[in-house]
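Note that this complex is displayed minus one protein chain, with the remaining chains in position.
Let's turn to chain A:
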């Protein structure tokens, strides 16, 4: 019965990296016309699994069949020829090429051996229109697009290869809610066309809404596959982490007036920030909400001293003015820390050892004179590893060998070493696993209770609702709503994000 035959089937697949098992004896299958979720914490082996399917990595042993025929891919191009296309979590676009060039990069239309630019542009337009991104100019350079727009280009590029198995690895994590809906519709459409989809996400509600089959991985093993609705969320989380989880967010203290540490009035920068008013008190977690790209990132960078020619008044710990540079922000009387948006390019020196990354902001604190005091450095490193419970082999290993969640912990630990008073977080939980997310929420609350001020941007409304004492929602470079206590609801945030009055939405 051909209809019952899975599109792709793996048996006994094993893969190790430098002696560490990433996948162990995995059997896995995915049917045509199915949207199949792969769930698991970071480090569970999901990424390795899809890299093997899409030809990026070769398995150490085991076999893979596509429509019953054994296959062995040595490059992603070979996998793409069989119809297996992957949208990676790490964006794979070339920043200095145009959108159209990127979309058609693998196989550009040719005329007399030269790229046919007109046809390429038309094809790119068609693909962008299919995912309702007519606003993206095919001639624009990818570097000029926001992270969420780039992600959509990535999806268009994958569609251009006419996939029969489409793999989405956290592909919705950077998207705006409108684009997420577009992707949902697209997946439904592909399902109609009998395309198989593998969907990796840390957002349970997405999985609920989209997928028909769920597979759970843990520690490199395939734990269980079941149809949607067979298990409760609680049971699924239990399968993923192998233990029960208590309440997701730490309890919020009673709201009370706090001494403001950061006061921002009428902050302006180019045409991205148009007069922001905001305050964060000691011991307070203030959320920044709103759709992606409304100036949240610029606000955090401005407060951290990265942007030039910022206008308006900013008071940090009673002192007027923004710091002149991140170095100044780090060493001022009121110290400021920033956990940046993209941990792989802004947060970490990926090719350096974990120890160097941890110390990058705090060399002065572990030095005597010009020399680094080894004993002090070791103490500081092991204290940081212990405090954040970073799971690693040796601090001398390269930081790129850690899982995403542990990498983010390294970024946070680096900044905690300078004992900052004001902590700016730019979407710190993007693309990391449930267990680590909870640890970060807990940590934020602990830091607030130590009297630090936390300003926290998140693209996940549930986090803003669960974590923050107050939420300032941004729209087009302004704060359009301030929500507090019980007033922080999903409806209120969504309404404010779209800049419509809450009465109208209710």
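In this text, contacts are C-beta pairs under 8 Å (C-beta built on N, C-alpha and C of every residue); 3 or more make two chains touch, one makes a residue touch a chain; residues count from 1.
Everything below uses one rule, namely that contacts and distances are computed from a predicted model.
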"RNA polymerase sigma-70 factor, ECF subfamily", "Sarcosine oxidase subunit delta", "ABC transporter permease" or "Cytochrome c-type biogenesis protein" - which is the UniProt name of the missing chain
"ABC transporter permease"
Chain not shown: contacting residue from A:414, A:430 or A:445:
A:414
Per the whole complex, from A:14, A:177 or A:331 the residue touching the absent chain is A:331
Missing-chain contacts mapped onto chain A:
51, 56, 90, 304, 306, 325-327, 329-331, 338, 340, 345-352, 356, 359-361, 363-364, 367, 370-372, 400, 414, 418
